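Of the protein chains in this complex, one is absent; all others appear in place.
Chain naming follows the written order as A, B and C, and within any one chain the residues start at number 1.
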Amino acid sequence: MAISAFDPQALGLTPSECDLARALAGRELSELEWAILSVLWSEHCAYKHSRALLGRLPSEGERVLAGPGGGAGVLDIGEGWAVAAKIESHNHPSAVEPLQGAATGIGGIMRDVLSMGARPAAFLDSLRFGMPSAPRTDYLLRGVVAGIAHYGNCVGVPTVGGDLYFHPSYERNPLVNAMCVGFLRHGDLRDSAARGVGNRFLLLGARTGRDGIGGAAFASVTLREDAAEDRPRVQVGDPFLGKLMIEATLEIMDSLPVVAIQDLGAAGLAGAFLEMCAKGGVGAELWLGRVPLRERDLAPAEVLLSESQERMLLLLEPDAVQAAQAIARRLGVEAAEVGEVQDGEDIVVLQGDEVLSRLPVELFAKAPTAEIAPAPPPLAPPAPAEPRSCDGRSSLLALLASPNLCSRQSVYGRYDQDVGLRTVVRPGMDAAVLRAAPGAPGVAVATDQNPLKCSLSPRIGAALAVCEAARNVAARGAEPIGLTNCLNLGSPERPLAARQLVDVVDGIAEAARELRIPVTGGNVSLYNESGGQSIAPTPVIGMIGHLPDPERAIGVAGPRAGMRVLLLGRPAESLAGSSYAELAGVLPAPPDPPEYEALRGLLTLLVRLREEGALALAHDVAGGGLLVALAEIVTHTRLGLAVHLEEATPRYLFGEPSALCVAIAPDAQVVAAHAKALGVRVKEIGEVTEVAELSVDMPTEPHWALSLARLAEASRGDLL
Amino acid sequence: MPDYRVELRVHLRPGVLDPAGEAVGASLGHLGFAVERVEVGKLLTVDLTADGPEAAEAAVQRMAKELLVNPVLEEYVLEVRPR
Amino acid sequence: MPDYRVELRVHLRPGVLDPAGEAVGASLGHLGFAVERVEVGKLLTVDLTADGPEAAEAAVQRMAKELLVNPVLEEYVLEVRPR
Partner (left out) sequence: MTADVVVFPGSNCDFDAAAALSTALPGATVRRQWHADLDLSGTDLCVLPGGFAYGDYLRAGALAARSPAIAAVKALIARGGLVLGICNGFQVLVEAGILPGAFQTNSVQHFLCRDVQVRVCSTASPLLAGVREGDVLRLPIAHQEGNYRLTPPEYEHLLGEGRIALRYCGEDGQSEENPNGSYGAVAGVLGARGRVLGMMPHPERAAWPKIGRADGLRILGGAAASLAQGGVR
């Protein structure tokens, strides 16, 4: 074991981390060992700055079968079925090479869900870019969407939703967060803790090359001005092999005693192997010489840390290894035996007979944490005076045409939304609906976050993101039962970003507690800044709503002319943090905090109305406010709405409340009765018409109408 | 101005994964051909007019840089011919 | 047996629509480049060993016929080099 006079701080380890490592090892470490540790203890792998804070997120709940810490959160959805879901960032790789960065983000999150024993069933993508007029936005957006389409479509998993925002702060730090949802039977749930002396590690999938060497550390580093420098590390995905991997892994898990399983992600083989051993607290040998290589001359550190895609690590009983290899071979996937669980507590890395490293497993269980020094909470600026009147019609058209509110059809129209026959409701509005299998329960899924609101108040903005995501699944009649989140922020070493980190965690924690939705996991992406400019705090929420009978979700049957249009919940009380305020130039007031009680009532009501079959459609009022929501119903259903509104004030028409929903019902009385019983405000505002237009009457304003063609033209977008 | 045809042969950078090449190589194997390696690259042909061959080459170099080639994954050679 | 590298330049047949080329040409136009035509073709590189350059060429001709080229849309030229 060569001990060098090598300086581990050159790898980014702090002096105290080095001391801790030496103390745990009881000696100086070799260069190889420092290299492994520097990656394992990087922010990306170890959540140094956020781990303690994440403990504030409530993660308990009756339906939680697997909470934070595993590959994905797992929730019970009844009848022996469960759903696994996780969201993760791939921001830095996508900034450097948008197509492959996004593609490998999709592939990576898919393997996380697979590692729980679930069949990947759907993707969602949450994207953030600089304004469309910025020079690189078009290139980045096209590349990212093409990358998601490339991987998702080919691997045979539909992409059923997501969200997309433009904000100047993302100009040089685009965000690509990918979410995967999978289904499994309760009994098929797996974890990643290695156990059982003599059990064998099987490395399944792609050969190891030089892809993404140091990627984990790379993901934790602020983007340099010339990101092109980072190019050789770029990973390339192979969705074809990804598809073979899904089938091979599921078949092996189905037919053989798989003791534990983990995907290879950040820090590659070292990351997966060491984490499995550390979780199980077992000693083990890793046989580097048996790892199939794509290039001949890889150094041991490269084999250990390569982030070549499409690889999984399985732990099997020794008798099962041959059978597993046979399954893999038949499906055209390589599978190599690369290690064994052993007596004792040492992790031994071997190259042939040569011992490259022997360290106690404890060393890998204890990544150190880092203190953060948040700035004091900023003072809220005074609320500016709000406009008291407006031209509703022209403001509506302007909002519909704005990049953050226009149609996303040109994005999701490039994604296969149906493959797998689980998609009951496709993307278009609010949440998509999936069934686990024919006749089985299912879920509604959505991602949400509003950069404008979060930049005005990270804490309120984060809480509102939870509320919006909950409303979106509830608009399908689903009960929100769990959420996964991805926290995208700037450098935690700067007090302002540290403050934002604390605030977004507190905001999510508050909303999750108030709405009783457990947080089943997530991902943290820090250092999203360049040239000293940090992104708007971006806590993306991925929400899971439960539907016992997904084929009867709200919206599946759809509205017809003559049905009643109702408003459920509380109209907006201000314009703070709204798209309209931005358009009218009356920003900086922070958005109104969530009205939890009203929202709880609304969520419960929507579930009940779905059970009763009382609604033909529901659409929550969110970005753009009430008029935009009504216009979206017209463009989505291609039917008309004729409404009489109570007020003509800008805040009523364009404010963005936290607990309001438009609903369409064959019978308004039935809805009113249930709403009354639950204490939810309800107001009938009009009816569905044959004439495809939005026709609006308001007190004090002349009547106006906009045709479907006009609305569709305004919101067409031309994003791609 | 004279007419030129510029051919841009775009290869993957060494070490970059080439799943298409691997799949094609494997299929050739099944068809009974013995090959060591196949690479699937791109061939871009640009017809343009320019003051001379150097000017044509310079123009296409700029196009390569700005659009035609993805320097993260690809490298290229370029050949100018009169048309 | 000596090593050869055979390059197969695959072009679209004359008269076959080339929407990909047109799209690239249009993008170049938006970037301010004046080009007459762009064609997006394929560049296949096959490494193999053979008795001599003629044998290498003959082998790749067969591969082209059996798999690499779609004669309905494509035609090709082939170049053999020692490796």
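What we mean here is this: contacts are C-beta pairs under 8 Å (C-beta built on N, C-alpha and C of every residue); 3 or more make two chains touch, one makes a residue touch a chain.
Keep in mind that this is a model prediction, so the values were computed, not measured.
Student: What are the shown chains that the omitted chain is in contact with?
Tutor: Within the full complex, the chain left out of view touches A, B, C.
Student: In the full complex, which of A:Asp254, A:Glu354 or A:Asp418 touches the chain missing from this view?
Tutor: A:Asp418
Student: In the complete assembly, which of A:Gly80, A:Gly156, A:Pro292 or A:Pro548 touches the absent chain?
Tutor: Candidates A:Gly80, A:Gly156, A:Pro292 or A:Pro548; residue touching the omitted chain: A:Gly156.
Student: Using the document's definition of touch, tell me which of A:Leu24, A:Met131 or A:Ala146 contacts the absent chain.
Tutor: For the chain that is not drawn, the touching residue is A:Ala146.
Student: Using the touch definition up top, pick the residue from B:Val24, B:Val46 or B:Val72 that touches the left-out chain.
Tutor: B:Val24
Student: Name every residue on subunit B in touch with the hidden partner chain.
Tutor: 19-20, 23-24, 27, 30-31, 40
Student: Write the list of subunit C residues that the hidden chain touches.
Tutor: For subunit C, the residues touching the absent chain are 16-17, 19-20, 23, 66-68, 70, 72-73.
Student: Footprint of the hidden chain on subunit A, which residues?
Tutor: Touching the missing chain: residues 146, 149, 153-156, 238-241, 243-244, 330-332, 412-421, 424, 438, 551, 556-558.
Here is the rule we use: only the chains that are shown with their structure count from here on.
Student: Taking each chain's centre as its mean C-alpha position, how far apart are subunit A and subunit C in Å?
Tutor: 41
Student: I'd like the Å distance between the centres of subunit A and subunit B, where a centre is the mean of that chain's Cα atoms.
Tutor: The answer is 37 Å.
Student: Report the inter-chain centroid distance for subunit B and subunit C in whole angstrom, where each centroid is the mean of the CA atoms.
Tutor: That pair's centroid distance is 9 Å.
Student: What positions in subunit C touch 2 or more of the other chains?
Tutor: Not one residue in subunit C touches at least two other chains.
Student: Would you mind listing the residues of subunit A that make contact with two or more other chains?
Tutor: Residues: none.
Student: Which residues of subunit C touch subunit B in their complex?
Tutor: Touching subunit B from subunit C are residues 3, 7, 9-11, 24, 27-28, 31, 33-49, 59, 62-63, 66-68.
Student: Can you list the residues on subunit B that touch subunit A in the complex?
Tutor: 13, 15-17, 19, 23, 70-73
Student: What does subunit A use to touch subunit B in their complex?
Tutor: 96-97, 100, 206, 209-211, 228, 231-232, 234-236, 238, 240-241, 294-295, 308-309
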